[in-house]
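Quick one: this structure, given as structure tokens, is what I'll be asking you about.
Only one protein chain is missing; all other protein chains are in place.
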Amino acid sequence: MSTATVDQPADAAPAAAPSVDRIAITVRVRRFNPEVSAESAWVDYQIEMDPKERVLDALHKIKWEIDGTLTFRRSCAHGICGSDAMRINGRNRLACKTLIKDINPDKPITVEPIKGLTVLKDLVVDMEPFFQAYRDVMPFLITTGNEPTRERRQSAKDRERFDDTTKCILCAACTSSCPVFWNDGQYFGPAAIVNAHRFIFDSRDEGGEQRLEILNEQEGVWRCRTTFNCTDACPRGIEVTKAIQEVKRALITRRF
Amino acid sequence: MQIHKYETIIVGAGGAGMRAAIEATKRSRTAVLTKLYPTRSHTGAAQGGMAAALANVEEDNWEWHTFDTIKGGDYLVDQDAAEILAKEAIDSVLDLEKMGLPFNRTPDGTIDQRRFGGHTRNHGEAAVRRSCYASDRTGHMILQTLYQNCVKEGVEFFNEFYVLDLLINEGRTAGVVAYELATGEIHIFQAKAVVFASGGCGKFFKVTSNAHTLTGDGQAVAFRRGLPLEDMEFFQFHPTGIWRMGILLTEGARGEGGILRNKDGERFMERYAPVMKDLASRDVVSRAIYTEIREGRGCGPDGDHVYLDLTHLPPEQLDAKLPDITEFARTYLGIEPYTDPIPIQPTAHYTMGGIPTNVEGEVLSNNTDVVPGLYAAGEVACVSVHGANRLGTNSLLDINVFGRRAGIAAAAYAATHEYVELPESPESEVVRMVEDLRQSTGSERVSEIRTALQETMDVNAMVFRTEATLKQAVADIAELKERYKRVSVQDKGRRYNTDLLEAVELGNLLDLAEVLAVSALARKESRGGHYREDHPNRDDVNFMRHTMAYREEGADGTVSIRLDYKPVVQTRYQPMERKY
Amino acid sequence: MTRRYDGRGRWSVIRPGPTDSEAGRPLSPHPEGISVPAGTLYRGREGMWSWVAHRVTGVTIFFFLFVHVLDTALVRVSPEAYDTVIASYKTPLVSLMEYGLVAAVLFHALNGLRLIAVDFWGNGPRYQRQMLWTVMGIWLVLMAGAAYPVLHHAAEILFGE
């Protein structure tokens, strides 16, 4: 790259500008563009970054200054929208929640699409099967009878019961980290179970039985092998495996 | 190219879009076009809460809420709309609860409420607990709950479809043109009614709490089709964004007792707003912070930020009420909020202006007439309930109240009207735009122009404005628009060409930034979020009116912005001095 | 690739013809003779590796059990045959394999108990990592304890008394 750009304050940077120590890093991206080639390839990019910046910033820098064809999803840039789950240094994370300094910038940083979903281009995967599994567990409040005029009452304790699983942002980091899901993509996956859990344990909901029935299927909770990859991957810190175990136990106790 | 036919089309699947969709789907054949998967919308980033005078924890009523909204908006609020907002707030919170939203609860099981900036008891006496919340992820829960209900209702989504044009035939809405990200294909959606709910446009600022995707596509599309944009000079700067990154730390942090401090550790808000202190309205606090910084009381080596101090709050309270923002501080700053104050600075946050609508969500084509079949709701619209400055928690309310209204109105319109014929080669405009960009061999880069735009906006059109800075901004934007004509993209492909879309989005940002700067230049007063150092006082005589900006195309093809004004609807509350 | 909408809020993806695996094609479009850089190995943490080990040991034990039942069945055929086979097992190599089997069984059993704790104890998932290290600790102790009884015979043969 020889072209000087405005947003790269070279030595001309004014003295008042906040001082940042940039370091040279290599980002190694697994690229795939079916319009160009049938094969995917690792491509290295050398860039200079402030280690306190995010991996997403590094990807942006590549896209904006080096190669505009690099494709990935992103929106909020602070871990709230769930767009940018990807495999960074072999592990699922949100690019916008991973600081460069936290992942050993001395070695090339590998970035690949999440596993188990169809790769459409570079880091973009087909999310439909993921959302299909989500929709299949009936992720909405089911109630019967007349609606109350005001709110349904719920004690703080009952509210607390499912608090953890309401945090889910549907980023798919968990499902695509699950070895069982990689095998055939038929398993409902942790994210769907988390979202079922959110309603099964909501004291206002009356559809728990139906959801449990769905998760009792061949591709349901029983396929989970407690590998904890999902819990480790969840950027929202949801105790995913715990939620899955709670669903399993609910199934057992309701069946006996 | 494909042609689809739906009675109602909703553009955008944020809070406003999905709230509208839930209503419209029950009443008409509806499709939602969204450039992001619905749950990626920026409504999910909202933290603090949603205002409604439920009076669950203390005495409150919707009239006080109306007053606060009007006063918060520095009396530029259309009072009839504010009244509807405050009145329907109660049902819209209860509706969300019935849809399953897990609000935090009071000990007796009702929806818990907390304090928020500018919300007061009895017309300004003291802060009131009015904000209904779900931890510090209220927006996330609203977005999820609405999406869940869309799944339940079987709402049809076209995900990752970018709406790039609006089709109007003989003054009536005919449909929209969209670009499918996955394939690069152009789709025409013929519709009887169209609801725009495409969110804000904060991305023309550098330090902003807005997502990369908030590029004002809806406003820009309408503007290019000759519709006015109202009050675009009013942009809200939220006092507490994470220093340099702009990530928002909710006002709820101050609602829970957080305190702003300057480098001397002084609680400086006591000087600026003796009653409400840290909970004064956002424009007041933002200006106070910048005044501290300018007068040399800012923190850090460069003196360019102040601190948000939560250290006196018990860790359990932080964990229970503010888990997400404490995590932001840990993740992005490496700071432990239990023990250390968090460096913050004002961050560009909310577009008060937008596509003008009436209280039914119908889009206005001038001060009085509506465009048949066209609706707008949410941040993209300007009903004007926020006036010159939006109160915290009123936007989540806005998207629910007016999203719902727009959805119902649009479906009702669709039920009673026929399809309008599509104009001749409806796709031509979009094809031209996209192909020009794809084939351009110019040497300019999108990112460079965007960075330059953001820099000039941050310097010249942010919290403090003067004639000179705004003129500078206008000149800079004009130059950038010139450069934009030579912009080219590297990705020439069809599949997931985000490079191309970023260029399109930049075009939208440039248009809207220009409207902002031009409108701001003409408003020679200070009001709410718009503060002119050269005209530091509110001027009700000359400027108690809404700006309406139109795009004018001269016979020779030159494009200019024409400003007009629209009266403010005042019902009960006479303008008073605004003090907190 | 086209998508189909089923009218009830669901999209499904329709692909032209069978998917690669259904058609028996290679799993990703690797044209002949071109190597595709594989994705990297997923860097899972303790939980994933303990699962891999649990699975590998489980399968190992299963195959061993199979053989073990068969050889034991020889007692029905004739004592001589049984004793011959058993004698042929008393070599250092088989001893070593036996030690490996003990390792596998012990790990599988201890980790199995850990999994059961994760499943039925509410706080199990939270302490899974600590439990795994406990399992490994106990396993090491037991393996050290088993070394002499299992291996000393082999050692005697190899290195003399």
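We call the chains A, B and C, going by the order they appear; numbering starts again at 1 in every chain.
As a working rule, contacts are C-beta pairs under 8 Å (C-beta built on N, C-alpha and C of every residue); 3 or more make two chains touch, one makes a residue touch a chain.
Quick note on the criterion: contacts and distances are computed from a predicted model.
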Name of the absent chain as recorded in UniProt (options "Sulfurtransferase complex subunit TusB", "Cytochrome c biogenesis heme-transporting ATPase CcmA", "Succinate dehydrogenase hydrophobic membrane anchor subunit" or "Phosphonate ABC transporter permease"): "Succinate dehydrogenase hydrophobic membrane anchor subunit"
Touching residues on chain A - with respect to the absent chain: 1-2, 31-41, 43-45, 66-67, 69, 115-120, 126, 129, 132-133, 136, 180, 182-186, 188, 213-214, 216-220, 222-223, 225, 248, 251-252, 255
Chain C residues touching the omitted chain (full complex): 1, 10, 12-13, 15, 19-22, 24, 27-29, 31, 34, 55, 58-59, 61-62, 65-66, 69-70, 72-73, 75-76, 78-79, 82-83, 86-87, 89-90, 95, 98, 102, 105-106, 109, 112-113, 115-116, 119-120, 146, 149-150, 152-153
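Following the convention adopted for this analysis, only the chains that are shown with their structure count from here on.
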Separation of mean Cα positions, chain B and chain A [Å, integer]: 26
Geometric centre distance via CA averages, chain C-chain B, whole Å: 55
Where chain C touches two or more other chains at once, by residue number: 9, 11
Where chain B touches two or more other chains, by residue: 151, 182
In the complex, chain B residues that touch chain A: 36-37, 39-42, 44-45, 93-94, 97-100, 102-111, 134-135, 137, 140-141, 144, 148-149, 151-152, 182, 211-213, 244-245, 247, 301-302, 304, 324, 327-328, 331-332, 334, 445-448, 451-452, 489-491, 493-499
In the complex with chain B, residue positions of chain A that touch it: 5-7, 16, 18, 33-36, 52, 54, 63-65, 67-69, 71-83, 97, 99, 120-122, 124, 127, 131, 135, 138-141, 143, 147-148, 150-156, 159, 162-163, 166-170, 199, 202, 204-205, 237
Residues on chain A engaged by chain C in the complex (per definition of touch): 30, 34, 38-42, 87, 89-91, 110, 112, 115, 126, 128-129, 132, 135, 177, 179, 182, 225-229, 231-232, 239, 241-242, 245, 248-249
